[in-house]
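With one protein chain held back, the other chains of the complex are shown just where they sit.
Moving on, here comes subunit A:
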Amino acid sequence: SQQFSALTEVLFRFLTEPKEVERFLTQLSDFATMNKISLGPLKNIVKSILLVPNGALKRNLSPEQVRADFIALGLSEEKASYFAEQWKVNSPTLTRLAVGQTLMINQLIDMEWKFGVTAGSSELEKVGSIFLQLKLVIKKGSQLENVYVELTLPQFYSFLHEMERVKTSLESFS
């Protein structure tokens, strides 16, 4: 059962950081060597085990349901309970990851700004108006795109006011 808890730890570390594929595979092969299991069968077992948490996450299963699933699949009660415990501890992180993977349209990634003052132009000798230049970094599909937009000061204050209204709205739904 020490083996099982070590393996569970490796699995959850991967689930909470799905980008660390290299690390996961290294840890798996270390585990195989330490416990004198061959890597091939271990990988197959791990693949099957991972189906349970992935399915559970999709369907918002409770820890009890996860435990029941594992028992139904033939795992001992002790091991199933242990896994379900780990699941309970990690599920906020895992849920946040799944929500983060949800489709976003033209997601706003970053915003930069600067002020400008127009001093003169070819039409007017002296001008002196302040404006705000915003640079929005937007994720379109897998690429980032920069959008430049200029706002007058009244527009800026109006924009700020509207965004505060959005915040109130979002907060009322959380």
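The criterion applied here is as follows: a residue touches a chain if its C-beta (ideal position, glycine included) is under 8 Å from a C-beta of that chain, and two chains touch if they have at least 3 such contacts; residues count from 1.
Methods note: contacts and distances are computed from a predicted model.
Here one chain is missing from view; checked against "Tax1-binding protein 3", "Small ribosomal subunit protein uS7m", "NADPH:adrenodoxin oxidoreductase" or "COMD9 protein", UniProt names that protein "COMD9 protein". For the chain left out of this panel, the touching residue among A:Ser38, A:Gln101 or A:Ser142 is A:Gln101.
Residue positions on subunit A in contact with the hidden chain: 57-60, 95, 98-99, 101-109, 111, 113, 115, 118, 121-127, 129-133, 136, 138, 147-151, 153, 155-160, 162-164, 166-167, 169-171, 173-174, in rising order.
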